[in-house]
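The complex appears here without one of its protein chains, the remainder shown in place.
Here is subunit A:
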């Protein structure tokens, strides 16, 4: 029965393989079949994950935990990837590498789920590679000079942090004599502090790269700006989910000989502050979202810091992850629906041209700020509560101040979008008062996302009931 518990993962893997094979045989104009394969695989994975959600926690193959955090991660990852495909339909359709893109998206999702579900360092390393390598390719698929540079930057930083992660794994293995987390918890208890610190920092550093947290965040804004919209939406959302759940699992078993809450709390404060301050000066919408995602990782690190101190940490992290994923993807979907938007001022007059899109943008940006009744507000509420309860009240104050700073740049995007003037003229598109290429799928994805943001915020009872009592298996 053990393999059946991995049905979501198996269907993601099978979907990736079939999409890749199908892509090699299909003619260029029939590549939409690969899209159908990918969507079917995701739906299968999602349904299987949903059905398994109520089951008691268990471990498969001694290294893969199937519990509530894994279940929620699977659902969020699958829903996010579906939204990414939805917002990318028009962008990807007819591209040379269309079916390969779907295969990469599925493999990246699989990597994120593996990262989140493992409780063994070796499988963690596999999950890291599985979720990293597709990303390099996804970033570079755009084939522009900027995309090539972004891919190279991501790759170099990824290779470095991969080495860091493997180094950390081997040091921890050497100290504890086991790679399983259960073995780490007992084996590290009496171990000398310095090597434990080196090993743990190495592993956490690798995961910080995946999450896009300071100090391994440099690739995020460049990759977000350089990659295609769908790829950017994917890489600012899905790898984070896997990395942060993996971090909270690891931090939970680290020995208390070092002040991990303080260290992670400082990292959280640094990440949110740096991301926010850098975002303040951005004029490019994608780059702004790139820095905004860095700052959001800061909030996501708050429950990780207090996982040992309060039961509320894991549910809070899962709530924030779900809320952040749908919100961030909605913002990207609005960008995907209006492909000519690069600078913030290009959104000018959006409310007049496309009121529905403007509404989706308002909802997603207000959610990123944390205004009720949206998804991220619910996330902030639970995360703040958990951090305070876990003894990091100072971090909550820092986070609140940061939220006000973030308001300034989100509003800088909202103001032109809601203004009544037309967009500024670009060189070479004087005839563009006629509507640009219509993108109904992307606009549909934005609308779906906006509804999702409000549904998570207003249906807070259902969301919190789902994650309530989620503990690490």
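Going forward, contacts are C-beta pairs under 8 Å (C-beta built on N, C-alpha and C of every residue); 3 or more make two chains touch, one makes a residue touch a chain; residues count from 1.
Methods note: contacts and distances are computed from a predicted model.
Looking at the choices "Extracellular solute-binding protein", "Branched-chain amino acid ABC transporter permease", "NADH-quinone oxidoreductase subunit M" or "Protein translocase subunit SecD", the name in the UniProt record of the chain not drawn here is "NADH-quinone oxidoreductase subunit M".
Contact with the chain not shown here comes from a single listed residue; of A:4, A:93, A:280 or A:465, that residue is A:465. For the chain left out of this panel, the touching residue among A:112, A:366, A:392 or A:472 is A:366. In the complete complex, the residue from A:33, A:122 or A:381 that touches the missing chain is A:381. For subunit A, the residues touching the absent chain in the complete assembly are 315, 366, 369, 371-373, 377-378, 381-382, 384-385, 388-389, 396-397, 400-401, 403-404, 407-408, 411, 415, 418, 460-461, 464-465, 468.
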